[in-house]
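Below: one structure in structure tokens.
The other protein chains are all here in position, but one chain of the complex has been omitted.
We call the chains A and B, going by the order they appear; numbering starts again at 1 in every chain.
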Amino acid sequence: MAKTIVPIGPYHPLQEEPEFFSLTVEGEKVVDIDVRIGYNHRGIEKLSEMKTFDQSTFVIERICGICSTSHPFAYTRAVEDIISVEVPERAKYIRTIIAEGERIHSHLLWLGLAGHFLGYNTVYMWVWKLREEILDVMEILSGNRNNYAMFKPGGVRRDIKQEDIPDVIKKLDSIIPSLTMIKKAVIDDPVIHARTKGIGVLSKEDAINYAALGPTSRASGVARDVRKDAPYGVYDKIEWNMIVTKNGDVFDKVIVRILEVLEAIKIMKECLLTLPKGEIDLNIKDIPPGEGIGHVEAPRGETFHYVRSDGTNRPVRHKVRAPTFMNLPTFKATVVGETISDATIILAAIDPCYCCTERMAVRNIKGTKLYNGEDLIRLSQEKTEKIKRKMGL
Amino acid sequence: MRREEVIKDLRERFKEEIIDFFDKSPKRVYIEIKPEAILKVSDYIFKSLSARFNIASGVDTRYHVEILYHFIFEDINLLISLRVKLDKKKLEIDSLIPIFEAANWIEREIHELLGINFKGHPDLRRLLLSDDWPEGIHPLRCDYKEWDEKAIRDRGV
Partner (left out) sequence: MSMKLKALLKSPWVFHLSTGSCNNCDIEILDCLTPRFDIERFGMLLAGSIKHADVLLITGSCNRQSVIRLKRLYEQAPKPCLVVAIGECSLSRGLFMHSYNCPVPLDKIIPVDVYIPGCPPKPEAIIAGVVKLIEKVKKEKVESKK
């Protein structure tokens, strides 16, 4: 059968890693995949070397809008690793609260978009409506919906007010019933089963070979979570479960993320209730020469920062490794062999970002037909309809 | 395997290859090795000790270009960084792709940002920089200077 190249992209605004996929297809089946990134490369590692240690946190925050807590968290831990200090207890609690809040909103964002890619727009609207509640919580706690600017080397910038806590807990509690309903709806829905079970399987061996991270690896049965392996913040003081499933398909990735949201709400509530009193900042003045490594569990996996200082007030080198950098290459293992209508949801399953699907252009190599992102979503929707009819729904 | 056992094992097994050993803290260890031995050492750490490859990071210093390969032992919470110092005249090192697929992208990135040649890498195409970026200019080098004369560096107000 003639091979056709299907370009997807190029825009994809996920920090340094937007991407351009070219899928090689034989009929409906994908036989090869290639990725070209660099549409969002802004030279942040170089920029960070021009800023002071304190200013760098603001640059780092703008690597990714969704992970705007995990990057500063990893960076501040790397700087604290250079000096070998521990931040005050209350600062640790506040950091954990903000990090978990980010996890909730990131997973909900993904869940909604996954629904959208499957042609299930009800899930999309429902979940995003729910996500607004958690953004309100973050606005109460930090003063902004997205870039929280709470972190600084040695502590946190802002304190959490005692009188805000009851409101926040009430809002968090109000999310749980709707989320449980969505969880039931997703787990019981036969159409979602048909569209996601056994699709885009990432085997355990592949997950280890590609060094996949976060929910992508946990869905494949690799129990890998920095919060358990190398506890930071207050994750070692609080009871919580690591969610691991073993099939590695898209359905498992959905389940891992939904259950993680419920865990995150639990962690956040417990932190808020047991918040100790005390200092929130160490007031670090000088940073000695040396090198430090900080790594935290972002919603998508481990974020890794390496900072080197030479005793001046600017870092000499700052290396940032975002989780998607490791997760993206797994497409080679998951997409090949699947059909093109499933490619969208598999590509979305590792939680890169939504915009790749928004600006897809699929072209037959002979130039006879031009598809865009809408058409691909339509193809996906048609498949959902077909399955529904087959099931007699 | 406990932390002490891992460190003792590595020190004895690679006595020849290890140049410097720095035990920074209970969770971090930096080991400087000879550039030729990187394939052997990382193969042992990844396959036999089943550590996870975290990432590699290249640093341009005055005399050398350093590459640090970070490996994490998840069960004992230990991060080992293998440091390799490359001579500025001969920026070459073996690729780690034969051992694990995860090294593919980061080697492409270091290749274009720092100009290090990875021997045995299947395709060292561009990853991050744009297609019209001139050959031979590496932005993370210390001596990087702005090459684009059309660039505007003020806010225009």
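Some notes on this structure:
We take it that a residue touches a chain if its C-beta (ideal position, glycine included) is under 8 Å from a C-beta of that chain, and two chains touch if they have at least 3 such contacts.
These numbers were taken from a predicted model, which means no experiment stands behind them.
Of the options A:S68, A:S142, A:T196 or A:T216, the residue whose C-beta touches the omitted chain is A:S68.
Checked against the full complex, the one of B:L39, B:I76, B:I97 or B:L129 touching the unshown chain is B:L129. In the full complex, the hidden chain is touched by subunit B at residues 129-133, 139, 144, 146, 148, 150-156. Mapped onto subunit A, contacts with the missing chain fall at residues 10-11, 13-15, 18, 38-44, 46-47, 50, 58-59, 62-66, 68, 109, 112, 124-125, 128-129, 132, 145-147, 353-355, 358-359, 372-374.
Please note the rule applied: only the chains that are shown with their structure count from here on.
Taking each chain's centre as the average of its CA atoms, subunit A and subunit B sit 25 Å apart.
Listed in rising order, the residues of subunit B touching subunit A in the complex are 25, 27-28, 30, 52-55, 57-60, 68, 70, 72, 74-75, 77, 79, 81, 100-102, 104-106, 113, 126-130, 139-140, 144. Across the complex, subunit A meets subunit B through its residues 16, 36-38, 41, 43, 45-46, 81, 84, 208-211, 224, 229-231, 291, 293, 295, 302, 304, 306, 308, 316-317, 319, 321, 325-326, 328-329, 332.
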